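Shown next, in structure tokens, is the structure this report addresses.
With one protein chain withheld, the remaining protein chains of the complex are depicted in position.
Take a look at subunit A:
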Amino acid sequence: MDEYLTDGYSEPCAQCAAVDWGVSVEEQFFCKKCHNVIERTIDMVGECSLYSNHSKISYIARPKNTAMEFPQDWMVCEGFQFVLKQQADALVSLGVCLQFKTDVMWNFWKRYLQNTRQAFVNNPVSAAGFSADLNSESKSKPESVAFCEESFLIGAPSEAEKPASGCSNKRRSGSLDASLYVKGRKSRNVMTMPRTLALCYLALLWVREAITLADLLRLVKERCVPYLNIHEYIPKDMRIYGQDSKIFRVDSIPSYSTVHKEAVELAKVIKLPAFPTVSQDCLLHPIPLTVRYLLESNLPDGLLVWVHKVIDEASMGDDSFLTFDPVKQKPALVCYDIQAAAVIIVTMKLLFKLDDRVEWTSSWKAASEKKKKVFNVERWYKVMQPAFERARQKMEREEARQLWKSHEPFITSLKDKSLVFKKRRVVNHLQHRFQKLTDSTPEQQCFTTTAFSSFQFHWGRDDGSYGRSLHQHRLNCTFKKKGVKRLTNRKFWHTVLSVCPPTCSDHFSEIEASLPRMYVWLLDLFSFLLGVSQAQVHKEVLNIERRFLKRKRPPVPKSTQRPSVTKKTPRPSATKKTPRPSATKKTPRPSATKSTPHQSATERTLRPRKITKA
């Protein structure tokens, strides 16, 4: 009767070298000749086939790992330290400077622990005191702990006294203060998984790396930076158990706005000083960043000139505007990437109006001239749209097939342990079966094998490109009249610019239907590239338009014949502009394709400005 159980096992017995196995009542293998009982585990494949043979045994060998039997005591912040270390390592291996890890991250983390009085202070709080007022003076003085692997591993909490209330006899293993940590989760000081990303982002910002927040989140999504199933990275002797899973388990990647908000909050908690200035040589400055997005979206290089103009006019190149300073009264952390995308959209609106009519008629005109290398919106749309659609479908596919669960499940309680492991086994078996039938590998493995690229689209003639490149195309959006260069597009539209109270939610969903489709499509494109919502990009567009239209202008010189016209040069080496008091003037839009009463009332037109020859 045991034959079918022992069938696959043909190892000779260690004592008598006979191959004659039986299964005992305790479901252990024993040699029928010498009655030697052996430790026998059934490997994966064997177990799979056992299912089909309807056998009921499932044999679990006890691990002999002493580290597992005597797990070390550890605290939640130690766990987070590991998480941060892994994330920093990953970023360094992706090419971020080593300083980022050794100096910045470590110092930020140390400051965090100090400021929340978890470590590096003379009187560390127990976890219960997380919600305590931060303003109580901490007598801590920053210790100049030289960063090394050891200090990172052993870390701060060894210095902190263990909270007495935290460890009770009920605790099987896992961190000491998890339950208290979970209780204090509402307070703004405790570390959370999204906050690890926020901390990474702040550190990246500090070293002025070219990784924007959108990039960071994409790295996380493509598993280049560890975030999902983080417990796999934590050493075995720090066993995550029970309440810990509430802290370390992740079942979604935080959104852009969440991490952004957390970063501002965290900077306040850490009490960071003003960040290094974001000047033109830093890649987070809108000028280099817009170059990147122009490349990505296959727009001609000529557009850059106009983008610069808009940045200048909106006075966005300003260091004080761009640099993050948490010490300020209302610290504002600029969303550099969304802002750069919004600048491009505003520029497109300025040049081509994007009201579903002007951009197409100008395209037809340009096409009728039969000059090949002239940029027109229609051609661009025809190249861009299929590529965009393809990329979007690819992303949908990847999202649908993304694997979230790890091979080592979280164990929340002893009661659930067997159930959790059983579920894991079932999932493993089923996946194994179906993978054999489909010869498919899960998406997770595809992610890790492909190299990360900061560009999602590739343009040009090479293999794997999404279409032909339009970068070299000439822009033809000005015309000369009486020796003065003017923009062909004479009108500019925008939605309501008045600032809503902070309690107000965004109105994008309400007005979306009334907006020109081309504009919405553009929002769609850039929101896809950045992985944010359309409303966020739209909000940033409004911000720029506000700055752009409310810019200060010196009084009009009397000699100017037409006061309503200002100058604008097409080149960056611009002459001094002749401003005028009312650059904007309310006129009804002549070609309102979808204008609602609400919109047309607020519609303004911006006269293109006269250009004097230098």
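Just so it is clear, a residue touches a chain if its C-beta (ideal position, glycine included) is under 8 Å from a C-beta of that chain, and two chains touch if they have at least 3 such contacts; residues count from 1.
Keep in mind that, in the parts below, contacts and distances are computed from a predicted model.
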- [ ] Have a look at "ATP synthase subunit epsilon, mitochondrial", "Trafficking protein particle complex subunit 2-like protein", "TATA box-binding protein-associated factor RNA polymerase I subunit A" or "Peptidase S24 domain-containing protein" and point out the UniProt protein name belonging to the hidden chain.
- [x] "TATA box-binding protein-associated factor RNA polymerase I subunit A"
TODO: Using the definition of touch stated at the top, determine which of A:207, A:291 or A:403 touches the missing chain.
DONE: A:403
Task: Among A:392, A:433 or A:474, residue touching the chain not depicted - done: A:433
- [ ] By the contact definition given up top, give the residues of subunit A that touch the hidden chain.
- [x] 48, 51-52, 54, 249, 251-253, 396-397, 399-405, 409-410, 412, 422-424, 426-427, 429-431, 433-435, 437-438, 440, 442-443
